[in-house]
Each structure stands twice: as structure tokens, then as C-alpha cells.
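Complex shown without one protein chain; remaining protein chains in place.
Let's turn to chain A:
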Amino acid sequence: MTLDTTKHAAETPDVELPWAELGLKEDEYLRVREVLGRRPTGAELAMYSVMWSEHCSYKSSKVHLRQFGEKAPASDALLVGIGENAGVVDIGQGYAVTFKVESHNHPSYVEPYQGAATGVGGIVRDIIAMGARPVAVVDPLRMGAADHPDTKRVLPGVVAGIGGYGNCLGLPNIGGELVFDACYQGNPLVNAGAIGVMRHEDIHLAKASGTGNKVILYGARTGGDGIGGASILASETFDDAKPSKRPAVQVGDPFQEKLLIECTLEAFAEKLVVGIQDLGAAGLSCATSELASNGSGGMRVELDDVPLRDSTLSPEEILMSESQERMCAVVEPAKVERFLAICEKWDVIATVIGEVTDGDRLEIFWHGEKIVDVDPRTVAHDGPVYERPYARPAWQDALQADDAGKLPRPATSDELREQVLKLVASPNQASKAWVTDQYDRIVQGNTVLAQPEDSGMVRVSEDTGLGVAIATDGNGRFAKLDPYAGAQLALAESYRNVAAAGAKPLAVSDCLNFGSPEDPAVMWQFAEAVRGLADGCQQLGTPVTGGNVSLYNQTGDAAIHPTPVVAVLGVIDDVNRRTPIAFATEGQLVYLLGETREEFGGSAWSQVIHDHLGGLPPKVDLERERLLAEILVSGSRDGMIDAAHDLSDGGLVQALTESCLRGGKGARIVLPEGVSESGTVVGDAFVALFSESAGRAVVAVPRSEELRFTDMCGARGLPAARIGVVDGDALEVQGQFSIPLTELRQAHEATIPALLA
């Protein structure tokens, strides 16, 4: 077979290329030909096909995502915004934090362990590519129905993969979520987030500048794994009729990644790196084209020099391979020797594969012949952009009209008690310790808070106590009822969780999980969610620093619930002042902050008791969220509150249950009267306990601080109702029921182990 060089391609315009098999549409292929002025070579086609895939090019989402930039609030904190490997935020004292959430949904369904493991690996490399030391990971997960047989295949594999990889890297896993819903049956969502810390001066960017600088590929050898992962696996709907896609899933080697982290950080510390890029989706195609297009010159690459695991790989395969644990650095010639020595110290293979040229072309050679000659911008940035049609689905009105307020409510105190136990034992509300106990939460010695706390928190400076907190939240049920409000509720919850831990919310990353963009209804959900999130971030003053879009999460015609997962990063001046959720001290007063309305649309109660989804989600009031957050942060800083827990899924009773069990102390609760119009004592208690009104939290206040605390709430206009006291060994709601903690604990903690045993 003759090598398909650029010269050969120019001479043989009519050769048929497998563009459709590589995931390109016909008009996209014609556009490639137009860009090049000839047919692409096989290698060029490989590059364009992966880089123009939905996963890499954001071609369907771009026109909407622009709002994150256009509506970005003025923020002093943002050092690096959208477009780099990850956003960077100033947290003071000369420290900067980078964080990001990404999806690895499709691979994790095909091969749960490796799919989830390499999801962690990918996000961590994004963090080190910014110049930061990774300090924590989080994992928001969405699985199919808890009792579905396939969930038993996917979930344990995903958890073992996240643990197997993250634990071996020495990164504490400090947060995340686990939600079950039948809508995720064929499309589980495995999102992975990571945080890294650096000094301001250590920020690195993905660009290749300086003619003559060397391009060094280091890390694992390149193999045949993950070829076409981004274009085929991540960018298409699953179809049972097609052959198994397992070969497109990559295999992870966390040990190699750990070495990669250490040697990269050592090279950064010695200022040896001009530009850097990790190899993730689209492998070398992505790394070379992005580095070259972001820099000032061109790039020449000798593909023969790439160390291979399989010597039979073709150049196209080498360019498309998504073998894990690889990085690409641009290094000045005089520093190459030192860079290679550091790699040798860590037993990491490092090879000069090319150099920065003074032209503006990316040229790739194989056996001395040119097989790629492109303008790198056309590969990395000038992909197709689609204005996909979108339309509010016809069923949306009927869904919203199906009001959850009409569902039968408990009529007696006994029935109320029974429903409380059923709720806290339901898979979505039950303890997730079975999962989080499989993650190392304490390595690095800086973990201040981890699951089941409201947010994860790590100490950044041992000298000053400066720390960062992160929470991830998303409620697909709310977003299904109203994607605009649903995205804002996810933001509000995450923002509230960070504040409840005592940290000031600073910035946002997101992972937008949706169905097929080719379905106008899904596209409408996406457009609404992005608009909601952008508006919300603008109002709260927390810029979106980056994130990820995962589309095509659907099987056949059935899309998942629209699921925007929002991560909020916060900063705390002194982690000694952090607020845990635990009710730990008897006699402290329990206050409910915020307003409770009759809001049951999309609630956990409507799902657990009635298997119902309809109506409208809770009302969003972001000004209220901001006020609540300010009170929570001030209360923590000034020692007025010893525990705080945000109210979200499952409402007040869920929060009380978790705070009591976490601290091993009971609570006597006297619910305020007149919260509902139902006119019965049970009805009032029911609304107070199960409503999911946003903008609320419970706090434990030491008696000595009560006056100061209520004065502050009063002066700021935040409703604060004293609803009880930390006391005894039962959760007692006076006049209604009492549940001993042992019984509550059994209900809350037995569910998940029993499902997965």
C-alpha cells in the first residue's frame, strides 16, 4: 500500500476516504476539502474527524455557550477563563486555584471500571496542564434505577474504577453525588471534577511559541486503545444493532499518571516549560493542533519518533489514539536535557518528536514523507458551528400542569412517620457511605471536610489556614420540569452548599449532560439550561470558568433528563472556622433559615411516595440565596453557628436526619405553626418537613450566640425560625412522632449496601 502523502492526495483527488465511518457528515467532509484545497490525506482526515467531533469541537453547543462569556459578571477572581484546559481563580495570598468538571459517560457504560478510571485520569491531566498540583477530586454520578440489574453491573464498576485510579494517584476524593433514576438506565452519567492549587506565577498555558523550541511527548507509550473514542463513542447515540464499542474505551494506568504528575510539577518548578498540553480526547491530533494554533509559529512533528506500544500502528492510528497518561510539552532547546533528566528520574519515557517552526503550518512526517500539512487553527478552532433548531416540546405544558401539590398527603402522624423513614431510606436519600468508603478521602493530609458534608474542603496553606471548598449539584427532575429554573436551582444548591461549609462562593464550572442535539426538544432544554445558568451566574457574581458538554446521552428516542451539573468553588480564609453538618453539642438551638412554601414539584417525596414527576420546580430567588450565603459565611467566621446543613432533596427532614446521624445526637423539633394553608396539624408538619423550597438551611447555634445570631438575621432580613434543640437520642417532631437514632440510622444506612451486595 502506498503511503498517503500530501503530494499523493493532491494527485489523486478522487480516492474515496472513509469519512462517514470516522463520524464526519458529508458537508463537514466537503468543508475539509475546501479548507485544504484538495482531498485530505488519511492522516489529515483522522485529525479533522476527531477534532471536529461534537466532543472536541462543541459544534452544537458553541452558539449557546457564548453566553457564559457575554454575561460573565465582573470578577477580580478570574485569572484564566473559558477556553484553556481549565479556568483559574485567584483565592488570595498569592494562591490560584484551577478546577473543572468533565464527563466520561459513554465509556463508563461500555466498560464501567476503565471508563470511570480514565475519566479521573483525564481531568487530573487538565489540572496539571495548567501548572497546578492536583489536591482533590469529586465525582458526581447518575445511575439507572437502583434496583435494575444493570445498575449492579455499572455502579460497582464505576466506583471501583474511580477509587482504583484516584486512590492510586494520592488525591483525596472529597465530594460528589450519586443519583438513581430510570432515565439514566442506558446512559449513566459519570462526571469527574478536580481541583489544583498553584502560585499565581506558575500558571501555564497550552501554546507552542518560540521557533526552534522542542516538542516533547512524555508519559506512556502510544497504543491502539481508544482510537476514535471522542468521535465515535462520545458523539453518537448508542444503538444496539452496531458492534460492540469496547475497543474505543481507553485503559488507564494510574501509576504512570502519578509519575507524570510528579515529573511535570518538578519541571514546572524549574521553569523548564514554555507550553504544555495533555493528551486526552483526540490524542496527538488535539495536542499538536492546539499547541500550534495557540502559539505564534507552526510545528513540525516526526511521527516515527513517537514511542509505540504496538509497532504495527498506522500513522492515522497514532494520531487518533487516546492512550492515557501522555503529555506534550514545549521546551527551549537549552532546557531539553534537564527536562529529559527529570523524566528519567521518575522513570517516565520522554521523546523529542518535533519542534516549533517559523511558519504557520502544522506539518507531520512519517518515514520522511509529509502526511499532514494543515493550518492548525482549522483543525483546533475553526470546526463547524451549528445553529441547531430547537423548540419547546409539546409535552412540556402537560408535564407542568400535572401539579405535585395534588398528590395525597399523609393523613395521620403514624403515616407521616412512616413516610419519613421511607424517604430517608430511599436510594437517592440514603447514605452513600458504601461508595465514599471506597475512596481515599484523607491522603495529602489537608482534607478538612469530605462527603457526607455539604461540600468538600481542603486546606491550601498550613501557615494561614487558607482553604477552598467545592460542591457539585444537579437535579435532573427539576430541570426536566423547567430547564431554565433547573439549571439555576443546581447553581443555587451548589452555591448554598459551599456557603453552608463556611466558604465564600467564587466561581463556577459545569458539566452539561443532555440527550441528542439533533432533537429540537433536547436542544431547547440545552438552550434554556445554558441561558438559566448564565443568567444565574451573572446575578450571583460567580463567573463560569470552564466546563464540559456531554450530548447524545440517549438510547433510541429516549433522552436522559436534562442534567446540568454545577460545581461551585469557594474560598475560606481560615479552615479552622469551617462549618460541619453534624449536630455535635447537646443543648444547641436549631434554627431554620429561609422561607418554606408548598413546593413539591420534582421533590424527593413525590418520587419516593408517589413515583411522580410533574408540576413546577421550587421557585428560584438568587438574591435570597446570596443573603443566606452571606449569613452562613458570617455566622461561621464569627463563631455564631457550629453546624449548618443546606436544605435540598428531601427537604427539612432529610437535613435533620443527616445532621443528627453525623453527630450522633438527636433533636427535639417544634415546628412553627401556619406554614401551610392545609389547615391541619399533620398537614403543616408535612409541608415543613418535606417541602423543597430553595434558599434554606438549618443551623445549630450555641445558646450564648443566639441573640447575636438572630439580631444579624433580623437586621439583614433573613427569616430565621427557632425550631428546636439538639438533644437526646431520637429525632422527635413534637406532636407528631419520635424516631430513635438507631432506627433512623438503620433506615438510612442499610439501603445501598443491600442493593449492591
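FYI, a contact is a pair of C-beta atoms (placed from the backbone, for glycine too) under 8 Å apart; a residue touches a chain by one contact, two chains touch by 3 or more; residues count from 1.
The working rule: contacts and distances are computed from a predicted model.
Taking the options "Phosphoribosylformylglycinamidine synthase subunit PurQ", "Cytochrome", "Methylene-tetrahydrofolate reductase-like protein" or "Probable membrane transporter protein" in turn, only "Phosphoribosylformylglycinamidine synthase subunit PurQ" matches the UniProt protein name of the chain that is not displayed. In the complete complex, the hidden chain is touched by one of A:3, A:79 or A:443, namely A:443. Note that of A:81, A:164 or A:283, the residue touching the chain absent from this view is A:164.
Panel shows chain A; residues 160, 163-164, 167-170, 253-256, 258-259, 346-347, 436-448, 459, 462, 575-576 of it touch the chain omitted from the view.
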